[in-house]
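All protein chains but one are shown at their positions in the complex.
Letters are used for the chains, namely A, B and C, taken in the order the chains are written, and counting of residues starts over at 1 for each.
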Amino acid sequence: MHSSFQLAFLIPLLPLIGCLINGLGRNWLSKQWSGLIGSGTVLGSFLISLLVFQTVETGQDAVIAYFDFIRVEGLHIPFAFQLDALSSLFLLIITSIGFLIHVYSIAYMHQESSSSFARYFSYLNLFVFSMLLLVLGGNYVVMFIGWEGVGLCSYLLIGFWFKNLESTKAANKAFIMNRIGDLAFLLAIFWLIIKTGSASFLEVFDFIQANGGTVKFSATDITVVTLLLFIGATGKSAQLPLYTWLPDAMAGPTPVSALIHAATMVTAGIYMIARSNVIYSLAPFTMSLISWVGLATAFLAATIALQQFDIKKVLAYSIVSQLGFIFLALGSGAYIAAVFHVFTQAFFNALLFLGSGSVIHAMGGEQDIRKMGGLSGKLKITYFTFMIGCLAIAGLPPLSGFFSKDAILLSAFLHQPLQYGLALFTAFLTAFYMFRLLFLTFHGSFRGTAAQQAHLHESPALMTVPLILLALLSVVGGWIGIPSVLIHDADRLGTFLSPVVGPMLHEVSHATKWVLMTVSAGGVLLTLGFAGYRFSNYSATESKGIFRFFEHKWYVDQLYEHVVGKPITYMSRLLNEWVEPRLIDALVNRVGRSVQLAGKQIRFLQSGKIGSYVLLMVLAMVTVLLVQFFIRK
Amino acid sequence: MVVLLLLLIPLIGASFLFLYKGDHQFASTASLKLSLVSLLVMCLRLFCWHTPEQLSFTAPWLTSLGSSFSLRMDGLGTILSLLTTTAYFLLFWYMRSRTIERPAAFFAWLLLAQVGMLGVFLAMDSLLFYFFWELALIPMYFLASQWGGARSVSVTFKFFIYTFLGSVFMLIGILYLQSKTADHSFALESIKKIKLTSDQQSWLFWFFFIAFAIKLPVFPFHTWQPDTYEESATPVTAILSAIMVKMGVLGLLRWVLPLFPIASYMWGDVVMSMAVAGIVYASFLAMQQVDLKRLIAYSSIAHIGLMTAGAFALNQLAYQGLLIQLFTHGINILGMWILADIIERKTGTRSIDSLGGIAQHSPTLTIFFVIIALANIALPLTNAFVGEFLLFAGVLATPSTYYWAFAVAVGLGIILSAVYTLRMIRAVFYGQPSARTSMAIRLALHEVGALVFIVGLILFFGICPQPLIDMTADFSKDLFGQTDITSLFRKS
Amino acid sequence: MNALFVSAILGVLLMLSSLFIKDRNYIHALALAGLAVLFAINLAEFDGWLLFEMDLSGMLRFDRYALVMNAIGLASFFFYLLLSGSAMEKVGPHHADYLALLFFICAGLFMVTGFESLLILFLGIEVVSIPLYILTGSDKRNLKSNEAALKYFLLGSFSTGLLLLGIAFFYGARGNFMATVSVDPTVVGSSLQLAAVLLLLFAMSFKVSVAPFHFWTPDVYDGAPTVFTSFMATIVKVALFAAFVRLFEDTFSLQFSLWQPWVAGFVVVTLLIGNLTAVFQQSVKRMLAYSSIAQAGFMLLAVYTINGDSKEGLLLYAASYSLATIGIFAVLVYLQDHTFEGFNGLAKKQPIVAASLVIFSLSLAGIPLTGGFLAKLFMIKAALAYQPWLAIVSVVMAVVSVFYYFRLIQAMYFRKDAQSISIEFPKSFPIGLLVTALIVVLLGIFPEAILGLLYF
Partner (left out) sequence: MPINYYLFLAIALFSIGVVGVLTRRNAIIIFMCIELMLNAVNLLLVAFSKMHYNQAAATAIPVANPGIDGQLFVFFIMVAAAAEVSVGLAIIVMLYRNIHSVDINFLNRLKH
C-alpha cells in the first residue's frame, strides 16, 4: 500500500480535531485562533488529499479497513475507507473549496462573538469531517454515517442564528426532508445486506455482477434497490419531489450556503449514484426515471429562478437546476459527464455564492436585488468574479461550465433527443436568469437607501482572495475534460474516472459534436444578449400570468403543506384529543370503575333484615336440592 | 457469586437506610457509594470474572414447591445488569444536590427497586422470577405515589393494578408450566424440556405476553405510562423508563420466545402489528405534547414499540440489535430525564410553550440536550444508531409476509421521531429567551459530570459498539437457535 | 387431645380466677401463661406424648394435620391476646369471663379439628357457637352489639338445625356417626346420603361464611366488639375450615362428583360477593368483614380440590390470614373512627405500626414475599389441576382485592390527616405488631417452618 494511503485516516480526522478544539474551547479561543484552527485543519486534509490523488492517478487504489464497526453472525461491517479515482476527486473538491470557504468565513463572520465564532467553525469542521467520511467510506454504512452527519451539520448551520425562529424552522425542514431520503437510503442498505450479506461496495458489486437478474438478486431487487437509493439521493441533492428545503436553507450564513448547499453536500446523492453505477447499469427503468426527474427538476427550478428577487434564492434555484442537469446525465448513463459537471459547478456555484455573500456583506445584510443595482462601481473584484461565475454557469466557451454542460447535453442527445431539446432550452433559461441577476445587481442605478449606499465597500482580502481563486478555477476547471474533438485526448477526466464508472460507451461523429457545441454556445450568446437588453436598466414591474406562477414557485410549498403537513397535524390532534383519552384510556378506566360500581350495587343484597337473609339462604338451598335431585340426576 | 453480590449490596443499603434515617447529604452519599461499588463489581465481572461458578448462584429455597434460588448471568443478564448499575450510579451522582423530602426513605426504596429489577434480570427460576417481578413493583408504587405530583396517587394505583393484573396471568402460566414439567420444578431448564402443543403454546403465550406487554408498555396497553411518567418525581420516572421497562423486554427474550417459539411465530404478525402501530401512534401523540415529560414518555413508547417489533422479527440481526438497544436506550432516556429534571427545576415549568431561548444563556445545557436528543433518534455515531440499524434490518428480514408494511411503519416512526424531537429542541432552546429562561442555568459540577459520562457512553458506543455486541453475541445466537422458524418446522 | 382438656380446664380456672385475683394484668398474664402451656403440650403431642390415656372409642383423632392446625390456632390466639388482650377492658368489666369463654371456644375448636364422629363435630360447633353468641352481645349497652348478637344467634341456631338434619340423614344412610369413608354400595349412592352431604355442605358453608350463606357475617362482625370480631374472623374461622376439609375430603370423598361442582359454584359466588362488596366499604371494620368472606372463598378452594397442595395451602392460609387480620384488627381497636380516614397520615405518627399494616395488607392481597402469596399460590396451583377457569377467576379476584387493601396503604402513607388526633398505643404494642408482621413475611419466605411440622 502506498505511503500516502497510510495517511488517509488523517483526512477526516484533522477536521474532526479542529471541530473538537473549537467546540470545547469556544469560551477561551480568540477569533484568530478559531479561524486558524478551522481553516488550517482543512488545509491539512487538502494537502493529504492531493498526495492521495497523485497516488491514485498513478493507477493505484485501495480499501483500508481500520476496525470492526459491526461484526455480527452473518454480517461484518468494517470501518473502512475506499481510495480510488472517484473518492479522491471528490476529496479534492471538498477540501479545496472547503478551505477557501473557511478562509472566507473568517472575514464574513467577524461580527459574531468569539464563542459563537468558534461554534461556527466547529460546525463547519464537523461538516467537512462528515462529508469526507461520506466520500471515503468503503461501504454503504460508513457512507451513511457521513450522509447523516452532513445532514446534521446542515441542520446546525442553517439554524446557526438560533434566535431567529425562521432559520431554525428552515433547519428543521431541511433535516426532516433529508431524513425522508435517508430512510430510503437506509432501506436500500438493508435490502442489500439481506440479499447480498454485505454492505461493502466491492463485495456488493461483485455479488450483483455475478448474480444480477438471478434468483439470488432478481430484477425486482435491482429496481427496488436502485429506486430507494435514488430517493435517498433526491433528498440530499434536492431533486423533485424533495427539493423544497434547499431554497429555505439559504436562511443560514452565506458561506454555509456556498459550501454545503452549493459545492459539496448537495452532490452527495450524485456521488452515491455514481458509486453504485454497477447496480444502476442493470436498471434501465430507474435510469430513465432518474433522467426525467433530473430534467424536470432542472426545468422547474430554472423557471422559478426567473422570477426570484432574493439574490440567494435565485442562486439556490440555479443550483437545484444544475443538479437537475447532473441527474439527467446520470440517468443517461454518462457518469463521467455527471462527475465532470459536479466538479465544475462546485467551483462556479461556490464562487457565485461567495460573491453574493460579498454583495450582501456590502449591502449590510440586504438580499433583495430590487434594492441593488450599479454595484459594479464599488465592488469591482466581486463584480468581475461574479460575472465570470455567471458566464461559467451559463456555459460560455471556454469556461468550465461550457465543457461539462456540453458533455451532459451530448449524453442527453444520445439517450433521448426530446430530453436534449428540453435540456438545451433549460440551459438557455439558466443563462437568462443568471444575467438577469447580474444586471439587476451590478448594473443600472442604485435602488437602495442612502445609508446602504454610504455603507457600500469592497470586502476585505480574506473574502476577495477566495473569490479570485475560485474565479480562476471556474475558468480553467473545465479544461481537464476538454472533449477529444477540440484537442486530442485532452479528456484527462474521462480516462481518470473510467476504471470506477466505466468509459463513455457511445461514440458519435465529430460533425454531430461540432453542431451540438455551436448550437449551445450560440444559443447562450443570444440569450445573454437578450438578457442584457432586457435588464440593463431595470424598473420594478408587477409580474403577471405564468410568471406570477413562477414567482410563487409553482405553489409547491403550499401543495406540500396541504397534502402532507396539515393532514399529519390533524391526525395527531385527533389521536391526542380524542382517541387516546376518550377511547383507549377510557376503556381501561371503565373496567376499573365498573368493579367499584358492581360493589356499590351488590352491597344492597346485604339488606340488614334477618328475614331476607333466611329467605335467600333457603332459596339457595332449595335450588341446589331441586337441581341436584331432579335435573342432575 | 457476583450475582449474589449485585443483589446484596443494594439490599443492605436499602435496609440500612430504612432503619437509620439520615439527612439528604448522608443518604445520597451512602447510596452513591453503594451504586459505585456495585458498578465496580459489574466491571470486575466484565473484565475478570467469566467462569460459570462466578456468574451463577444456586441455593435451595421453597424446595417443597419445586423452586430454587437460582441466579445466572448470561449475556442478557450481563447487559441489563450493566445498564442497571450504570444508570443507578449516574442517577445518584446527578442527585447529589437534587433535594427531595424524606431522602432516606426515597433512596432506600430506590435501592430496593434495584434489588428487584436485578433479580428479575438474573433469575433462572420462574417462581423466583415472579417474586422479583413483584418485588420491583412495590417500591416503584411507593416512590411514584409518595414523591409524585397531585394526581400521582390515583395514577400510580392504576399503574399498579394494571401491572399486577398482567402479572397474575403470568403466574397462572408459570404454575401451569410447572405442573407440566417432569420433575415438578419451576427451573427454566426443566421448563424448556416440556413438549408443548401449539395450542398450549398459544394460550400460554398470551398469558405471558399480556404481563410483559403491559409492563413495556405495548400499544394499546400503554395508557398508564404517560400519566405515571408525568406524575412521578423525575428520578423515579428515569428508573421506570430506563430500567423497569427492560423487565418487559427481558420477559419476551428469556421467557416468551424460547418457551413458545411456535406461538411466537403464529402470533408474530399480530404482536408486530401492535408494536409498529404503537410506534406510529406514539410518535403522532408526541408531536402534540406540550409537557416535556409527557413528550419524552410518548417517544419512549415509540422506542419500546421498535424493540418489541424486533423481538418478534425472529432473526438474529433483530435480536442482536435489540440486545444492544436495551443498554443504549436506557442510557439515552436516562440522560433525557435528567435534563428534563434540570430544566424543570431551574425554570419551574415543564411546558415547552413557556420555555424557549435557553440556548442563549445556557449553551452547555443546550449542547448536552442536543447530543442526547439526537442520540435518542439514533443519529449515526451515537450509541443508539447501531442498535436501531440492526433492529430495523431485522424487522425488514422478518419471516412474516407483511415485512414491508412493518418496515414502512417503522420508517414513518423514524421520520416522525425527528419531527417531534426537533420541534422540542426548537421550542425549548431556540428563539428569544422567555421570562422563565432569561437567566443562565448553572450546572453543578456533579451534574456536568453525570451528563459528560452519559455523552461519553453515547459517543464511545456509537463509534465502537463491538464490545456491546460481543457481550451479547452468544445469547442472541442460541436465542436464535431456539426460535429459528425453519429449524422448528423441520423438527415438528 | 392434651390441648382439648387443658384449655377446658383453663377456661374454668379463669372463670374462677376473677373471684380471687383482682388485678386484670395478673389474669392476663395467667391467660398468656396458660396459652404457652397449651402450645407446649400440643407440640409435645406431635411425638405422641399424652397427658393421660383414655378410650375415645374412635370419636376423636388428632392426626398431624389437626395438631398443626391447633398449633397455628394457639399461636394466633397467643398473638391475639398479646396485641388486643388489654383492649377487652374497653368492652366491659368481665375481663376474666371473656378470657374464659375464649378458652372454652378453644376447646370447642380442638374438638372440631379432631372430630372423628359427627357427634363430636356437632358438639364442637355448639361449644364454639354459644360462647360466641355471648361475646358478640357482650357490649350490652351498644345496640349494634345487641343486634349483631341476636342475628348471629337466630341464624346460627337455624344453621345448626340444618347441620342436625344433615347428620340425621347421614345416620339414616349409614347407621352410625363415624366420619369414615363408607364403601357400602347401598350407602354411597343412596339419596339419604346425598341429602346429608348437601345439608352438611350448607351448614358448614354457613359456619365459615361462604356465600350464599354468608349474610350473617358482615353484620355480626361489624356489630360485635372489635376485639371479639378479630377472634371469630380468624381463629374460629380457620379451625372450622379444617373441619370442613376433613369432613368432605375424608368422609365424603366418594361423593366427590356430587358436591364438587356445587363447591366450585360457591367459590365463585363467594369470591365475587366478598371482593366486590368490600371495594365500596367506607368502614375498615366492615371492609375486613367482607374481605374475610373473600378469603373464605380462597380457602374454600382447599375443600374443592382434594389433594395435598391445597391442604398444605390451607395451613399456610390459616397462619398468614389469621396473623394479618389479627394485626389489622388490633390497630383498629385503638382508632377513634373505623373508616379509612381514620388511618390518614398514620405513617407519620406511627411508622412502625404503619409499616406492619402495609405488610398485613400486602399479605392479604397476596403480594409475593408474604405468607398470603404462598397460601394463594398453593390454592391456585391446586385449582389449576381441576379447573383452569376457576384459577383464573380467583386470581382476577385477587387483583380486585388490591382495590380495598391498598386503600389502607394509600390512607396511611399518601393522605394528610385532617384532624391530627394523636393515637397512643401501649409501649410494647408496635414491637409486638412488628414481630407479627415479620412472622407473616417469614411465612412467605420459609413456609417450610410450618409445612415441615406436617412431615417430620
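To be clear about the criterion, a residue touches a chain if its C-beta (ideal position, glycine included) is under 8 Å from a C-beta of that chain, and two chains touch if they have at least 3 such contacts.
Because the structure is predicted, anything quoted here is derived from the model rather than measured.
Contacts of the undisplayed chain with visible chains (whole complex): A, C. The residue touching the chain not shown here, chosen from C:65, C:79, C:103 or C:133, is C:133. Set against the missing chain, the residues C:13, C:150 or C:449 yield one that touches it, C:150.
Within the complete assembly, C:165 is the residue of C:37, C:165 or C:352 that touches the hidden chain.
Where chain A meets the chain that is not shown, the touching residues are 603-604, 606-611, 614-615, 618.
Touching residues on chain C toward the chain that is not drawn are 119, 122-123, 126, 130, 133-134, 137, 140-141, 143-144, 146-151, 153-154, 157-158, 160-161, 164-165, 167-169, 171-172, 175-177, 218-219, 222-223.
Following the convention adopted for this analysis, only the chains that are shown with their structure count from here on.
Chain centres here are means of the Cα atoms, and by that rule the chain farthest away from chain B is C.
Once CA atoms are averaged chain by chain and compared with the all-protein CA average, the nearest chain turns out to be B.
Averaged C-alpha coordinates put the centre of chain B at 43 Å from the centre of chain C. Look at where the CA atoms of chain A average out and do the same for chain C: the two points lie 79 Å apart. Centre-to-centre spacing of chain A and chain B amounts to 37 Å, using the average Cα coordinate of each chain.
Residue positions of chain A touching 2 or more other chains: none.
The multi-chain contact residues of chain B, meaning those touching 2 or more other chains, are 161.
Of all residues in chain C, only 312, 362, 367-369, 374, 377, 380-381, 384-385, 388, 391-392, 395-396, 398-399, 402-403, 406, 410, 413-415, 447-448, 451 touch chain B in the complex they form. Chain A makes touch with chain B in their complex at residues 67-75, 115, 119, 141, 144-145, 148-149, 152, 155, 159, 162-163, 165, 168-169, 171-172, 175-176, 179-180, 183, 186-187, 190-191, 193-194, 568-569, 571-573, 575-577, 580, 584-585, 588-589, 592.
Considering their complex, residues 151, 154-155, 158, 162, 191, 194-195, 198, 202, 206, 212-213, 215-216, 218-219, 258, 262, 272-273, 276-281, 400, 403 of chain C touch chain A.
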